[in-house]
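Let's look at chain A:
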Amino acid sequence: MTTSTSPSASGTTAEVVLEADGLTKHFPVRKRGRELLSRAVRSVRAVEDVTLRLHRGRVTALVGESGSGKSTVARLLAQLYPRTSGAIRLHGEPVDTKGGKRFRAYSKRVQMIFQDPFASLNPVHTVRYHLTRALKIHGNAGTNAAEQEQALVDLLTRVQLTPPERYIDKFPHELSGGQRQRVAIARALGADPEVLLADEPVSMLDVSIRLGVLNLLRDLKERLHLAILYITHDIASARYFADETFVMYAGGIVEGGDSETVTQRPAHPYTQLLIDSAPDPDRPAAEVKDGGTGEPPSLITPPSGCRFHPRCPHAMKVCPEKAPPRFAIGDDGAAAGAAGAVGDGAHFAACWLYGDLSDADRVKLRREDGR
Partner candidate 1 sequence: MTVVPSTAASTPAAAPVKRRRLRFVANPKATVGLVLLGFFALIALIGPWIAPYDPSARSSDLLQPPSAAHWFGTTHLGQDIFSQVVVGTQSVIVVGFVAGIVATVLSVLVGVTSGYLGGAGSEVLSALSNVFLVLPALPLMIIITSTLPETGTLTIALLIGFTSWAWGARVLRAQTLSLRGRDYVEAARATGEKTWRIILFEILPNLTAVIASGFVGTVIFAVTLEITLAFIGVGAGSGWNWGTVLYWAQSQQALGQGAWWWFVPAGLAIALLGTALSLVNFGIDEFVSPRLRGGGKTSVKTADGHTVRMRVGFTPVLASTPVGKTPPKVGAGANGKAES
Partner candidate 2 sequence: TNPGTNSSNTEGVLNVGMPNGPQTENNNPFLNSSAASSLGYRRLLFEPLAMVNEVNPTEKPKPWLATEWTWADNYTKLSLTIRDGVTWSDGKPLTAEDVAFTFQLLKANPGLNIDSVPYDQVSSSGTKVDVVFPRSQFVNQKKILEQLIVPKHIWSTIASPTTETVKTPVGSGPYTLKSFTPQTVTLAVRDSYWQELPKVKEVRYTSYSDNNAQTTALATGAAEWSFVFIPNYEAVYTSKDPEHYKLWFPPVLGIHGLWFNTKVTPWDNPALRRAVNMVINRDDIFTQGEAGYFYPKVDHITGIPLPAGASYIAPEFKDKTVKVDVEGAKKELTAAGFTFDGDKLKDPSGQPVTLKMTVPSGWSDYVTNLEIIKDNVSQIGIEATVDLPNADAWTKALDTGDFQAALHWTNNGPTPYDIYENIMNGALYKPIGEGGINGNYGRYENPEATAALNDFANAPDEATRTAAMHKLQQIHVRDMPVAITSAANAGGQYSTKNWIGWPDEANPYAPAQPTLENALDVVMHLKPAA
């Protein structure tokens, strides 16, 4: 494997590789009981109007509550699910493939690492099979056995499964979770993609192994200029490894921007709740504020307007009425721009707190506590 196959290694880091615009996904729900006779179609609104850009040589983190649609976004971007609406553009070209040749061409450029390394490796195949297939399909296996072997060894070395001979002929069940996760990463790399969609690639690992995998991802980003989507529950790791961080809540992106900014100065009430809830040994326990309770919303009948409003301590009259657009946030954490006009990489939040509102709209729905 050589690095020369990847496009101009020195290009601007801001080049957009993969772009999602207004991505929406609804899953139809099986009916039950009396509903069998009704005509109403119910669906899980798993992803609603998500706009997202992945840049060359940058890691974009996606954090958020579980079930908020992070994996679904990744699968949509990998074209594994048909989307309900919205557009996906690869280098500005709209893509819409259902399978066949065009899908394979797409999959060569956009690869996904699945959330669960225990499930995403076929138990009946060896590491060698998994990796050889990835190489062969995308023509990276070389022309003879020796070249193929070399490519395999390269891949394994790259994910630090060394010495490669020790792992190459193992079955998944003979590997530890961390090793599996690295095989899954190696498989994705075997296609020599431009975009890597990594869905919680380290969730199952203990901290020391986790660190190794994350360092690998950073290394890939830096050496091969991959665009990486990094989905995680571990916000601290997003801070460390991602250039940009987006926060999802109930199917929508509620905040985004530079990782350091988002994690240190969260603007959206949900992000604030999330950051506050994250365990942090450096923080005296007394400092932890009560982040509010309440269940995650149903995605079948989501709350109207801003989906966070039933749990939001700052909810205002406008919140249940209109879904908030993205508002740019200034460096001091105050409102800084008009809705929708958010520059690439700039900090934004989809929350009326930062919008231009009439006083009537600003009427609080409940007594503000704490903050």
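Note that in this section contacts are C-beta pairs under 8 Å (C-beta built on N, C-alpha and C of every residue); 3 or more make two chains touch, one makes a residue touch a chain; residues count from 1.
How these were chosen: all candidates are chains of the complex that A comes from, given by their letters.
Because the structure is predicted, anything quoted here is derived from the model rather than measured.
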| item | value |
| --- | --- |
| Given options 1 or 2, the chain of this complex that touches chain A | 1 |
| Parts of chain A lying in touch with candidate 1, wherever the complex brings them together | 75, 78, 80, 99, 103-104, 107-108, 111-112, 114-116, 119-126, 128, 133-134, 137-138, 145-146, 148-150, 153-154, 157, 164-165, 168-171, 174, 184, 187-188, 190-191 |
